[in-house]
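Left out: one protein chain. Kept in place: all the others.
On to subunit A.
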Amino acid sequence: MEKWRATTNLRRSLKSILNRQLKFRYLNGKRSCQSSFNLIRDCKSLGQVNAIQHRCFSSASTLVQRNPSFSTLNSDDISYFKGLLGEKSVIQDEDRLETVNTDWMHKYKGSSKLLLLPRSTEEVAQILRYCNSRCLAVVPQGGNTGLVGGSVPVFDEVIVNVSSMNNIISFDKVSGILVCEAGCILENLISFLDNQGFIMPLDLGAKGSCQIGGNVSTNAGGLRLVRYGSLHGNVLGLEAVLANGDVLDMLGTLRKDNTGYDLKHLFIGSEGSLGIVTKVSILTPPKLSSVNIAFLACNDYSSCQKLLMEAKRKLGEILSAFEFLDTEAMNLVLHQLDGVRNPLPASMHNFYILIETTGSDESYNREKLEAFLLSSMEGGLISDGVLAQDINQASSFWRIREGVPEALMKAGAVYKYDLSLPVEKMYDLVDDMRIRLGDLATVVGYGHLGDGNLHLNVSAPEYDDKILEQIEPYVYEWTSKHRGSISAEHGLGLMKANKIYYSKSTETVQTMASIKKLLDPNGILNPYKVLPHSLNS
């Protein structure tokens, strides 16, 4: 239908096409994936990162149009922001915008013309008040490590990045309650707490870049959830700014506070669509000295499940992580990453399990873990395994598990799915996908077995719609049939904005939409994401 318009645009400069690629396709509502995809590949030489595919959009059902009720930026707006924040915090430089417009996976790219770097809650409040009055759409951004396109603009939304708000406000050594600003990088918080003898209750592979505000806004899970629980339990309070600039100070540091509706839970996990989190108060567990980690091999998935049950029973309170990866994941990591060696080189096993225990008494915990491992070995649950003898070996085991996403990125195109499923059924999905895809792509399964969370990844040399057709909506329907979640911890973002019905009922989603309308009547906060587009009107 609009093919002639496609060719007209192609004649313009390559650079602006790259920026307008997504926008154009949205405006015209037609999938011209093949032609624009080839174009993006040719644009690789434009100084983009090598070997990483720039991808255009997924299925037709997620195409979205720019909401005409949002205003466009004009020079008065820029002057206002410069007056409010100072020249240094108002970025219009194309190179810097390039980075903040693109997500970590280089899968989603927006075309924002303005990046704002507020340094205090007051500045955030004033920005939002102004944007609300002008009806300018806003994207809250932190470390930009999200995997569902929730942290980058879809069109020309103003990016409000809280990275400059990175102060630790207070830390109580007795209770372990940490109060800090939303822009603190997780790894920095971990180092700070390390000196005090505490740890963060969450830990993820992205810790070097992700920020606590983003973690809270997406209710990040991570590697230690099986031990410390989710952020809903560990966050004691937060401060958030609503769309109209009102500051909600819910920054309590109390373990128990049953006064009224606990609104902070709305902001935890709402992915920036109800308000911008500016401060967080979080309960941190004490750092226990004895950490032991074992890397094990199992022959089949049912052994993995039984091992999990045994681990929960026999290791009980000292179990702090239970992760699994299949043989394809292991192969990928060994191939793609440097400095990684297989702890069990004797043969390639079908499944690898990583168990970590954390406790206070080294000899007691070590004995407990050794006894558990040896009995599991005698019982035939494990076919082989190694126990880390020092911290270096422990880090190398974690490197393997945490390196899978990175290895997948390096291997080419990747379709990423993050599902919560009943543990018995989890791997059936991986087997099914292998049958469906055959030689088209490699299916890799890994994840937080302890929490029933599967990271299903399909790796192929290039993005190809034929592959996508085999995956979606089959994966979502499969998950829905087993009453699982189509997004265990990654969130909905842009990628799954229209998929929520696979896991939530219509009435529930309607209520969510009402809450959104109440807290953000103009819909300026992170539009086009989380809730289905059909509800926005």
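Quick notes
Everything that follows uses one rule, which is that a contact is a pair of C-beta atoms (placed from the backbone, for glycine too) under 8 Å apart; a residue touches a chain by one contact, two chains touch by 3 or more; residues count from 1.
Everything that follows uses one rule, which is that contacts and distances are computed from a predicted model.
The chain that is not shown carries the UniProt protein name "Electron transfer flavoprotein subunit beta", picked from "Calcineurin B homologous protein 3", "Electron transfer flavoprotein subunit beta", "Vacuolar ATPase assembly protein VMA22" or "Translation initiation factor eIF2B subunit delta".
Which of A:Leu373, A:Leu419 or A:Met512 touches the hidden chain is settled by the complete complex: it is A:Leu373. Checked against the full complex, the one of A:Ser79, A:Ser175, A:Ser395 or A:Thr508 touching the unshown chain is A:Ser395. Summary of contacts with the chain left out: across A:Ile382, A:Met426 or A:Met495, the touching residue is A:Ile382. Screening A:Glu94, A:Asp194 or A:Asp300 for touch with the missing chain picks out A:Asp194. Contact between subunit A and the unshown chain involves residues 194-195, 289-291, 294-296, 341, 343-344, 362-363, 370, 373-374, 377, 382, 384-393, 395.
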